[in-house]
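Note that this complex is displayed minus one protein chain, with the remaining chains in position.
Take a look at subunit A:
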Amino acid sequence: MTKPLIQVNNVSFEYSLNNNRSIQVLNEVSFDIFPGEYVAIIGHNGSGKSTLSKHLNGILKPSSGDIFVSDHNTKEQKLQREIRKKVGMVFQHPDNQIIATIVEDDVAFGLENIEVPASEMKERIDFALEAVGMSDFRKRPPHHLSGGQKQRVAIAGILAMKPDCLVLDEATSMLDTYGRRDILDVIRKLNNEGMTIVSVTHHMSEVAEASKVIVIEKGQVVMVGTPREIFQHYELLHRLQLDVPVANQLARLVHEYDHEFQADLIHNDEIVQEVMRLSAKRGVYVG
């Protein structure tokens, strides 16, 4: 079995308000993330999912327990740079993570920080902008870009640093449908090329894309499984104020009327397949 890229071992985290009061945000969380996985972390507002994601590159450090990124403990200050080179993070607000006045310079920012020689930078910037489809915008100022484009630049800024894992902390929540679509396409492509993805989200259609889902509630891991397994627990998810993808809702409804129609479908194209399958079987022609 391959070694996990990120190991989360019994991690608890609390914010201290003042001397004698603190808020427990994470409580004994454990899971592993393996190279090449696409992990979705879901949970409703205040469940601690965002706090958890900020632990993965050592921005926050566990109050107890340990996190290892390729055997580097995030608590060790000396290893911080190594860890952040391996685990890149894109945040929620597209406007608040672009530092420079033109796209190209912003992508260069991370490279400058990790002292990539200037001769190598151009090539890496070209590669990163190409990967997110923003090559034509390299000389543009960020305020002339749409939200989705800004978020793609933010991803490029991380990609140029050649990380092993990309963490998206609700990176699509501020975007419109088109922007979100673009980001998801980019993520899909990166994952296909071998990049490990951790996506913190509450958009269930994004969760359906993942290979593993971790459900968080009150700072604890409630469920871990494939999206199809997770969405079976419709009632539990509902109690946790979480939804299932529209495709799955539809499949369930149809299943109630027609038990031959499978209830565990989660992708739109699966619905289409199922309708085709059943109509062929029953000799009904669907155009």
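Note that a residue touches a chain if its C-beta (ideal position, glycine included) is under 8 Å from a C-beta of that chain, and two chains touch if they have at least 3 such contacts; residues count from 1.
In this text, contacts and distances are computed from a predicted model.
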Per UniProt, the name of the complex member that is left out, chosen from "Sarcosine oxidase, alpha subunit family protein", "Energy-coupling factor transporter transmembrane protein EcfT", "NADH-quinone oxidoreductase subunit J" or "Branched-chain amino acid transport protein": "Energy-coupling factor transporter transmembrane protein EcfT"
Options A:7, A:57, A:149 or A:196, residue touching the unrepresented chain: A:57
Omitted-chain contact residue, chosen from A:64, A:113 or A:279: A:113
Candidate in contact with the missing chain, chosen from A:23, A:99, A:253 or A:272: A:99
Listed residues A:89, A:240 or A:266, member touching the removed chain: A:89
Residue ranges of subunit A at the interface with the undisplayed chain: 54, 57, 59, 81, 84-85, 88-89, 91, 93, 95-102, 104-105, 108-118, 121, 125, 141-143, 154, 157-158, 161
